[in-house]
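Missing here is one protein chain; the remaining ones are kept as they sit in the complex.
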Amino acid sequence: MSGGTRLENANPVIFQRSGERLLTAADEDEDVQDPIDDREIFDILSINDPEHPLSLEELNVVEQIRVKVNDAESSVGIEFTPTIPHCSMATLIGLSIKVKLLRSLPDRFKIDVHITPGTHASEEAVNKQLADKERVAAALENSSLLEVVNQCLTSRSI
Amino acid sequence: MMADESALLLSLVEEFVSGLQDSKAKDTATAVKDGQFTVLQLVEALGLSLTSSQPHTRARGVQLLSEVLHECYGDLTEREVEVLISFYENRLKDHYVITPPVLQGLRALTKCNALPPGSAVSMLRSLFQDVHVQSLMLTERGCVYNMLINLMDTREAELKGLGADFVFGFVQSMDGERDPRNLLLAFQIAKNIIHRGYDLGKFTEELFEVTSCYFPIDFTPPPNDPHGITRDQLILMLRAVLTGTPKFAEFLLPLIIEKLDSDVQSAKQDSLQTLAACVSQYEHKDLAEFLEGLWTSLRREVFQTSSEKIESAGLAALTALTSCLSRSVLNSDSDDSLNTFLDLVLKDCKHHLCEPDLKLVWPSAKLLQAACSASNRASHIITAAVMPTLIEQYNNRAECSHRRTLLEVVQRFILSVKSSQSSESEESVLSAFRPSLCSMVFSALSESNANLQITATSALTSLSQQTGLLLDSDIELAVDHLTGLLLKEDDNSVSAAVVECAGALAQLHPTAFITKLIPELKKQMFSEPMEQDREASEQQSHHAMRQRCLSALAAVSTQPSVVQESTPVLLEVLSSAHTGSVSFSVEEVVLACCSLQRIAEQVKDTEETGRCFHDVIIPRLLSLALQAALQGDGSPGRRSPLVEEAVLSAMVRVISTSCSRLQPTMAGQTTSKAVSLFLDGDVSFLPDNSFPSNIQLLKKQQGDSWSQSQMVCLLMGCVCSLPRSVEVPQIDRLLSELEEMSYTCSHPLSYTSAAKCFAGLVNKRPQGDSLDSLIQRTMKRICSELDSTSSSVRYQAFTLMIWVAKALLLRYHPLFTALTDKLFSLLDDADLGPMAADSFSLLMSDSADILNRGCHADTRIMYRQRFFSENSAKLVQGFNAAPQEKKPNYLKALSNIVNKLPKQVQVTELPALLSLLLEALSCPDQGVQLSTLSCLEPVLIDPPPALIQQLEALVSRLLALTSSPAMDVRIVSLRCIHALSRFPVHEILPFRARVLRALARPLDDKKRMVRSEAVQARGEWFLIGSPGGR
């Protein structure tokens, strides 16, 4: 991942960012309860791709339609789509998404992160790893892995 | 020399050399300057020490001489200098301990005006021959460099006579230098050698080697470096050396290519900037053999960049490179290196333009645009190659996002095209593509995709700014498109872009706007919403259409010819609204006024526009407002929208902008008319004059009716915005009637406007007794009303006081302090206390309509700081002395003041006030909390040490505020906590667990805006002390 190594996908397809969420009158009204919705979760996921100086949104790795949240039942499901079917970064991207949500959502939420069905060669294996909280916990105690995840989660500095 | 002087000299020498009394050097120098003995006598007196068998004694002797020379080199004769030089040259061959003082002496001599011809050369020959510079200590090496610099400044011709030997000597001297201070001197010499045309002879490569080995500069000054040498100084100085001559090209360019491969970002950036700098000195032949290598590196840096800095440095270098190649003179028989190079660029980049969905389309476009912007010739070559492709791609793509990308790329090409400066008449580079570009832009404007339409408006703007490119028929078609969009397009972002585009086009092509756009907009705006029972959504869209038209009318009105056509339409909106002939809402009327004001603000100040505003618009506004006022507030039936406060305030801004910036003489006439209208009821200058003769606008109205009294704000708009050179007639009478009015009215807009108008005039009155007595009279009355708790006009008196206080504060009037003291005392007032606390905000902030620089108010710089420094102590004392229930007033006052101070002042004042501000954070008043938080927030970005010491208290209070009942408080406190995450890691790490735990709760706040702040803050705090974080 350092500057010298070759990128797996040097010229990926890029997508338009969806732009800032527009504020509504209800958003500014003290008395209105704003439910946590799909767009809000999607906005939280403005994560950088470990390989590119682009966000996961620009690479279409995460899309708002693949974000499902149920505030009342405290559940969030995300499907993400690796840029290429053999992307070796899939687990890392999934882990970054999961960590970002763990840090950003109230702890009442159950968070499920999966690969969009049919978009990756090792879909099941990656899904199983991401669902195993013991492995996730152990991974986050691995400082080199945590370093990469944190870099993905660092707001882009220009 | 007298005997006693001779004895003195010997004793001085003795005491310095053997007695090691350093101060004797100074005494000796003074004696020489006083003429007690000469330098040569000193040399003689030194005789014994100089022939001593002890090298240290000899060194001490030379040192005395050198130190004396440092003091009096200016008085030496040529003969003396000659002797001294030969003395020193001999000493250079002596023991090494003697070298340092010898060099000091020689350095002093290089500063002599009386340096005999040939001596510079002789000195340098000895120096280069007998001294190995890099074996010397740091100071001595510096001494050598300074000698060279001094001689280069005064004896250039002589040194050049040394030929390449001089360069060789210098190269040997600096070879291996490591100290940054000395490097700066050595680079200075190298720069002089190159820029002043010294002969490099066969030592070009040596000179390059000995300097370029430091490239790129890798130096971080030690903390608290007393020498203050910065990395940037070294970089710039070395760059000046390396890029100074094309002779270095063959060495420098491969070096740059090599260094660009580095992983160090700063090295890349330095290399790119050096490349851009050097090619501006080169000719195409210097570059020829490196073009491919340079291009490969530049392409890689832009294609794979992770930093915008590197990218823009890369693009700038490409532009510089292309522009160097463009300077080559074409020979029919030689290769055109520009063509060859651009072929390379096109080969690697052009095909990416056909992949608008892939990442490399942007870097490719940026590279091509950077090359394109280098010269007219490059623009021709690049556009000829890419435009047909882009246009074809655009026409073949169906997906909006692809088309938008292509259109944006095209737009940036249009911007980057360099029009030939030599001849205005020459055809635009883009002429060949005009029809296709126009149809591309027009088709995009008709799409339903907002982003595409917005991009199209920028492209249209860029096209219209290409001199001589668009035909009149193109402009007319464009205006038709824009008009259609203004009338129909509901998307706010699109219509904002359309308005902006219309403004840009109207600036260059006013005719089409006068003949087509304005009449059409007028027609549509004055159409009534059809039936009364129409759906609300259609009402809404009719209103939105009018809004767009009104702001478009303002945007297009920059040329006087357009203003002549657009302002009557806007005035007609007001008059129709007043009569009710066409129904316009209050909001629409306000917008019409805003458009008038914007025009007054942006139009060129000519006599024509001055007449338009002073002779037509202002009288018309006053007339309409007066008609509406005379209809009254109590009259049955329909009330004119022109008596609404929002409309009047908008009119004030039109009048005040016109009076402040258009034609002072005419503004003076407008003022005279307005004053006589308000004082004497003179309505003769008003159009549609059917007014009664007994109008008394500044007098208390019957039954306390306010529709006429509130008109005083229009007077304020006029008299308070004049340049100070313009006289206000009947000023004393005016002031006294305004003061009276500010007490007698009970209608807040009326008495506040009267007070503001009074204050605005006071601010501009010349200094002197008459002003002082006016202020004293006014204050006396204010205080007597305020002191009487039973007075019915305490609010009025307070309002007048605060505005007069502001007027005086701005100009530092000495009587201001009396008012401040009164204001402070009111903080304890049961009734007015909270108002007094709030009023500090008014005192410290810029007022929108009067007493600002736009209105030519008498404003001293830094009046806020001055107010703060004179009063903060009083405030702190007052706080400490105040009873518990009054303390919030003091905290609020304090936070209102601190909030408005410039950040540097906040930072310096903060230590003293910190405990009070922290107290304010715990104050239950949400207003105080909010205002304190917003003054803390910017300070937290670069926290002063005092703040870091109070971290515990700060963190506790901020965390407590994240559960405030007020959403704004929660949001700003979270932002502050976010800002804390950028404090030095070791300071905040102990708080990490606590902050993370506390921030878990706002993640589940009921308001989304709060959650979003919490998410950001918590995300950053997680990164603290974590690998890959900070």
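Some points to look at:
By letter and in written order, the chains are A and B; residue numbering begins at 1 in each of them.
In this section, a contact is a pair of C-beta atoms (placed from the backbone, for glycine too) under 8 Å apart; a residue touches a chain by one contact, two chains touch by 3 or more.
We adopt the following convention: contacts and distances are computed from a predicted model.
One chain of the complex is hidden; its UniProt record names it "Probable cytosolic iron-sulfur protein assembly protein CIAO1", one of "Probable cytosolic iron-sulfur protein assembly protein CIAO1", "Ribosomal RNA-processing protein 40", "Chloride channel protein" or "Proteasome subunit beta type-1". For the chain missing from the display, the contacting residue among A:68, A:86 or A:133 is A:133, taking the whole complex into account. The missing chain, though absent from the display, is touched by one residue of B:93, B:777 or B:997; that residue is B:997. Against the chain not displayed here, chain A makes contact via residues 107-108, 110, 128, 131-135, 137-138, 141.
In the full complex, chain B makes contact with the omitted chain through residues 993, 996-997.
Everything below uses one rule, namely that only the chains that are shown with their structure count from here on.
Between chain A and chain B, the centres computed from C-alpha atoms are 37 Å apart. Residues 263, 303-308, 352, 355, 357-360, 401, 404, 451, 966-967, 1000, 1003-1004, 1006-1009, 1011-1012, 1015-1016, 1018-1020, 1022-1023, 1026-1029 of chain B are the ones touching chain A in the complex.
Those residues of chain A that touch chain B in the complex are listed here as 2-4, 7, 10-16, 23, 27-28, 30, 32-34, 36, 40, 43-44, 52-54, 100, 103-108, 143-144, 146-151, 153-155, 158.
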